[in-house]
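The structure that follows is given in the form of structure tokens.
A single protein chain has been omitted from the complex, and every remaining protein chain is retained in its original position.
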């Protein structure tokens, strides 16, 4: 049985590279804490991770909107899919 | 020579546990992508990571404000330290 | 010549009522400042206005996505419209 095609399927490698880099950034923050680095410098790194995650999220949203909502490869009516997409946007705007 | 004391020094272990958990969450998102999971579910997880990072950031801000700004263990005048703190808040609000 | 139909056309009255309420909230914050109210209470009101604007923005995004992108009433290819929509989401996530 073949795997389902997702909005991100075409750029899966690139997405996983980005996530690996973000994982490394989180590990880097842990190292900064280990080394007793200055609080404000730690916070600047946390904000950088947030920005990187926002980029990942925007990319996923974009590809999902194109592939699943507009091109109709998603399951559900356009109304349902748009509603679901906006739920995701709302969670990202309120952060969780 | 002793390590500098930071706002987070007293709760360093707890902070590193949180960061390890966030690292695991990022790895989990990568696994979801590997498994071709539904875009919206991936996005929900990304929003959860942002929320977890927000909590880490708020904790760091709080401890820094108490230890370095209010109690005067930071280097600089209160005016400088407050300005620096607000720079960090601004970066977190705009995310990076 | 007739007015263009927008995503929000069907709910224009409701949208304008919300905006009028937000305008009143901003005026309320100005009144709080006039009355020398406590900083933290002023900030709580500012956060409430942000939340109300987020709701307006999500509503507009949702209706635009449905009307212009999915149903094809927008000008441009689906690819262009989705890209434009995601630009708007990004500006809202980064706030401006």
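Labels A, B and C are assigned to the chains in the order they are written; within every chain, residues are numbered from 1.
Basically, a residue touches a chain if its C-beta (ideal position, glycine included) is under 8 Å from a C-beta of that chain, and two chains touch if they have at least 3 such contacts.
Computed from a predicted structure; not experimentally measured.
Partner chains of the missing chain, restricted to those shown and counted over the full complex, are A, B, C. Along chain B, the points of touch with the absent chain fall at residues 54, 57-58, 61-62, 65-66, 69-71, 78-79, 81-83, 85-86, 89-90, 92-94.
Taking the complete complex into account, residues 3-9, 12, 15-16, 19-20, 22-23, 26-27, 29-30, 33-34, 36-40, 42-44, 46-54, 56-57, 60-61, 63-64, 68, 84-85, 87-88, 91-92, 95-96 of chain C touch the chain not shown. Summarising the interface, chain A meets the missing chain with residues 93-95.
Quick note on the criterion: only the chains that are shown with their structure count from here on.
Separating the centre of chain A from that of chain C, both taken as means of CA atoms, is a distance of 23 Å. Computed from the mean C-alpha positions, the centre of chain A lies at a distance of 18 Å from the centre of chain B. Chain C has its Cα centroid 29 Å from the Cα centroid of chain B. Shared interface positions of chain C, defined as residues touching 2 or more other chains, are 93-94.
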